[in-house]
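Dumping the structure here so I can ask a few things about it.
Left out: one protein chain. Kept in place: all the others.
Note that the chains take the letters A, B and C in the order they are written out, and that residue 1 is the start of every chain.
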Amino acid sequence: MTTTQVTLVQIDNYGPWTVTPEPRREADLQTMQSRLFADISQFVGNHGGYTFFTRFDNMIAVTNGLTLEDHELLQESVGNRYPVTLSLGVATDASPVQALADATTGVQNAGSAQDENRRECLTGVTVDDADRTAEDVQIAHFDVINATGTYTDELNAFDTFIEIEQGYAELMRHMRYAHDSLSFFVGGDNVIVVCPDLEAGDYEEAIYHVEETVDVELQVGVGRGKTAHDAGYDAKHALETCRADGTRVELEW
Amino acid sequence: MTTTQVTLVQIDNYGPWTVTPEPRREADLQTMQSRLFADISQFVGNHGGYTFFTRFDNMIAVTNGLTLEDHELLQESVGNRYPVTLSLGVATDASPVQALADATTGVQNAGSAQDENRRECLTGVTVDDADRTAEDVQIAHFDVINATGTYTDELNAFDTFIEIEQGYAELMRHMRYAHDSLSFFVGGDNVIVVCPDLEAGDYEEAIYHVEETVDVELQVGVGRGKTAHDAGYDAKHALETCRADGTRVELEW
Amino acid sequence: MTTTQVTLVQIDNYGPWTVTPEPRREADLQTMQSRLFADISQFVGNHGGYTFFTRFDNMIAVTNGLTLEDHELLQESVGNRYPVTLSLGVATDASPVQALADATTGVQNAGSAQDENRRECLTGVTVDDADRTAEDVQIAHFDVINATGTYTDELNAFDTFIEIEQGYAELMRHMRYAHDSLSFFVGGDNVIVVCPDLEAGDYEEAIYHVEETVDVELQVGVGRGKTAHDAGYDAKHALETCRADGTRVELEW
Partner (left out) sequence: MTTTQVTLVQIDNYGPWTVTPEPRREADLQTMQSRLFADISQFVGNHGGYTFFTRFDNMIAVTNGLTLEDHELLQESVGNRYPVTLSLGVATDASPVQALADATTGVQNAGSAQDENRRECLTGVTVDDADRTAEDVQIAHFDVINATGTYTDELNAFDTFIEIEQGYAELMRHMRYAHDSLSFFVGGDNVIVVCPDLEAGDYEEAIYHVEETVDVELQVGVGRGKTAHDAGYDAKHALETCRADGTRVELEW
């Protein structure tokens, strides 16, 4: 059974900061947001976790392998190097959506995202190291079949983007409501989904649903592991099998 | 009349690179992609342009103010500091979508995104400095009315994300098909749209369309300028007016 | 007794890379080198270690707290995100200089710094976690007494730099030959020294030696700990005591 540890990363008071005393240059906001995400990706990734940029002022990470002390160090380090600070909520559940909901509640209880007095709150509990197993995390890595040939080399870059976005939006809603899963576009034509215990049939259903509704053809590799990286790396290998064998769904166990 | 200079930034042979000789750690790909985007945002931004991460392996920029030599320098600099290289296509048109289409065609003609022999191609023409005017670029900056109160402080972070995504997806399709415009989610609850000559009525129509179809309430500030930064900064100020006065559409001219 | 774990970080084949096929833009080399150092500083720092930029193509780190697997991950991560790769040699000794010498020998035995076939070698042994104690690392943090008043606000910036450099060069040679210690300029007027078991008298001797030879007045705070960060943070606090009390040498134990 999955035991997904999810962390909500929320920049403190970001909306007001971006326009005080005057609006800030957009190019600088984009640079700062992206580099902050990149740093969190490295920090979490070095512990075997995955971070997703999501809305950039609110980011979601799968943090099996990180303790609360690790979370505290992340806050301290960011506070030393950026003009903003982070609040973090951590929670664990078999259901990734439930874990995220609990993590969110922790942060919301500490104060509004635009509460100028709420800074660097840290709430929640992490999985006890003694209880961790190789089935804690299930990661599914979807991509669009032959996106380069079908879209990138054929349509203008925005229309290709619209097609990928449609596929992502449909998959994201389906996986959240039908399967309690969290789906994240990670670049190119790739979507990584954090799942509870799903089976091959659930994935087949998902990709055919997306094909039916928005006519975007997906394939998926799925892995399980003690950390997001372990699960996700297996999922990448499973996806290579899809590419090599022409299959639509491959589970790496 | 707008004269939008658009650049398509495409990483050469990226798909194969990410899995050769073996799949690469996802956290590292996320970090590398984000920092590459951040660097391009700074380079383009220092010339008054805007860059949008789009799909990360394909990025779109509004580059009024950059010459072909500037584009060449960007390629050289990235080639010196990253394990990947960039191909760039530039084009200009009153219609942002048309400019992007032409820019895309330039890159596609040079070779496939996964053609291992296509490296660092540079195609297209930039606007002649003598022809540039303060009406070349029109930028609209949309955001969700009171996103913090309605979503961020109320729903779990993924359900908030779904709401914002729905609003973005609907706006993006409407603006592209009805108004030849390119829309980009830039973090938080913000969408920046690159438009041709539109009027207040077009923007009112757009936000009410989104409200009708997906029940997400937007407001928008619009600006014009010689560069994306000039136009976009005016748009930010116009958006502040929406916030202060409770209006839905504000044009800064 | 100290047990200093030192890692030599050497970029593979860097000299040739910087001029092949043509010399690369200096600004890009500076950017790439600095960001690589910054990343290594974060990676090592998140494990409680310290990294010193030294010559940028050769960097020295105090890595008590990092295992060989950690070193391997650092190599993999850098290889995924930079156009260069790293070779790493690790060794441990009561004497920091001896540890570094052994670490260097490990890398040298694997091949020349400009051997185009030597890539990502990893040699050496780390301290067994069971053997680690709170006296493993001794860090001394020197700075120039009232550098701002004496130099920065008075001389031109290069003459200030010359004064600081002279102080550093003299301290560096003295600490290496008299005390087997490794000294690193870390910015401003600060020098961090990695020491074996030294006593207050050794530090007094060092600062008076520097004052005698090059007329630069130093003060120093010293700490001990299980990691470089633990020792170094205590040293920073001890230095604050020097500043507050007007003393020249403070040991934080």
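Here is the rule we go by: a residue touches a chain if its C-beta (ideal position, glycine included) is under 8 Å from a C-beta of that chain, and two chains touch if they have at least 3 such contacts.
All values reported here derive from a predicted model rather than from experimental measurement.
K.L.:
Report, in label order, the displayed chains that the undisplayed chain touches.
P.N.:
A, B, C
K.L.:
Pick from C:Thr4, C:Thr85 or C:Thr160: which residue touches the chain that isn't shown?
P.N.:
C:Thr160
K.L.:
To test your reading of the contact rule: which positions on chain B touch the chain that is missing from view?
P.N.:
These residues touch the chain not displayed: 39, 42-43, 45-46, 73, 77.
K.L.:
For chain A, enumerate the residues touching the unshown chain of the complex.
P.N.:
24-25, 28-29, 31-32, 35, 76-77, 80-83
K.L.:
For chain C, which residues reach the chain that was dropped from this view?
P.N.:
8, 10, 14-15, 18-19, 23, 25-31, 33-35, 37-39, 41-42, 44-46, 49-51, 53-58, 60, 97, 100-101, 103-105, 108, 112-114, 148, 152-162, 164-166, 169, 172-173, 176, 182, 186-189, 192, 229, 232-233, 236-237, 240
Definition applied: only the chains that are shown with their structure count from here on.
K.L.:
Tell me, please, which chain's centre (mean of its C-alpha atoms) is farthest from the centre of chain C?
P.N.:
Measuring from the centre of chain C, the most distant chain centre belongs to B.
K.L.:
I'd like to verify one number: the distance from the centre of chain A to the centre of chain C, where each centre is the average of its C-alpha atoms, in whole angstrom.
P.N.:
Chain centroid spacing, chain A to chain C, equals 36 Å.
K.L.:
Of all the residues in chain A, which ones touch at least 2 other chains?
P.N.:
Touching at least two other chains: 39, 42, 45-46.
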